[in-house]
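Here's the structure we're looking at; comments come further down.
Note that this complex is displayed minus one protein chain, with the remaining chains in position.
Let's turn to chain A:
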Amino acid sequence: MFLLPGIVLSTAVIVVPLLMTVGISFTRWQGIGRPEWIGLDNYSRLLADANFWASFRNIGLVIVAMAVVPTLLGLVLASALYDHVGRAYGDRTASALRSGLYLPQIVPVAVTGIIWAWILHPDYGALNSILADLHLEILARNWLGDPRYALYSVMAVLIWVQLGYPVVMFMAGLQRIDPELYEAADLDGASWWQRFTRIAVPLIRPEVYVVLVTTTIAGLKIFGQIFVLTRGGPGNATLVPSYFAYRNFFERAAVGYGSAISTVLTVIIVLLTYVFLRVQARDERLGGW
């Protein structure tokens, strides 16, 4: 009885639309009139579409910027903040620095876009004007407008956005570690690097998994940052699957094709989550953490 509202609403808002999208992906449909059944045509067209491949290549780099780099940097930063700053200067200093790193996480996506589109603007942006002040005009670029640099600029923005999340998570995880372990390591004359690689990293493995899973999925789903920064351009230099689908839905009225893109993306996300959960479960069973 208590399950009823949840099941009914989820069915109406999630299951039915999901199945509809899968169904539409086998049709040609402009959003009005009758969808025309074309079987797997949309999917075979996808495989031959350069934009599709570009969007998946780009999403790979987006994941590097949203999951891999922040996790690695976050491990070092969290450990430095907890193990060094926290011990030598007190927890308040460490948590003040942590809050500073976390601030970009609470800035709404649209605002992130406004801030960076302006900072990276070729004519009146702050970055190029700082470079000019330093007499480094030679380094000034059309950061978001040049297909050679646009994706890297977007990646830099994404690292800026994401970094605070792993730092907060890892610092919380480090608090779980028995301080005696560190003291014993200190007595044995372990260096910072040894304490980091032998104690900290293995013990917060669960946090590392959670961060990697959630940020990888967020990376696969990325839409807002791309919409406000580059709209996938220039050309398809920063095109990602979700924006590619959006464009087909609402700009080109190619609903069937957009549905096929979304379906592929959804399958990838579900598979990846499954693999992650399996690996994590096996790791925990083996007592790996």
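By definition in this document, a residue touches a chain if its C-beta (ideal position, glycine included) is under 8 Å from a C-beta of that chain, and two chains touch if they have at least 3 such contacts; residues count from 1.
Simple rule for what comes next: contacts and distances are computed from a predicted model.
A.B. asks: There's a gap in the complex where one chain should be. From "Cytochrome c oxidase subunit 3", "Alpha-D-ribose 1-methylphosphonate 5-phosphate C-P lyase", "NADH-quinone oxidoreductase subunit J" or "Carbohydrate ABC transporter permease", what does UniProt name that chain?
C.D. replies: "Carbohydrate ABC transporter permease"
A.B. asks: Determine which one of A:L40, A:I130 or A:V279 touches the chain that has been left out.
C.D. replies: Spelled out, the listed residue whose C-beta touches the missing chain is A:I130.
A.B. asks: Decide which residue listed in A:V107, A:A140 or A:A190 touches the omitted chain of the complex.
C.D. replies: A:V107
A.B. asks: Residue-wise, where is chain A in contact with the chain that is not depicted?
C.D. replies: 1-3, 5-7, 9-10, 12-18, 20-21, 24, 31, 77, 80-81, 84-93, 97, 100-111, 113-119, 124-126, 129-130, 133, 160, 163-165, 168-169, 172-173, 175-176, 179, 206-207, 210, 214-215, 217-218, 220-224, 227-228, 231, 242, 245-246, 249-250, 255, 258-259, 262-263, 265-266, 269-270, 273
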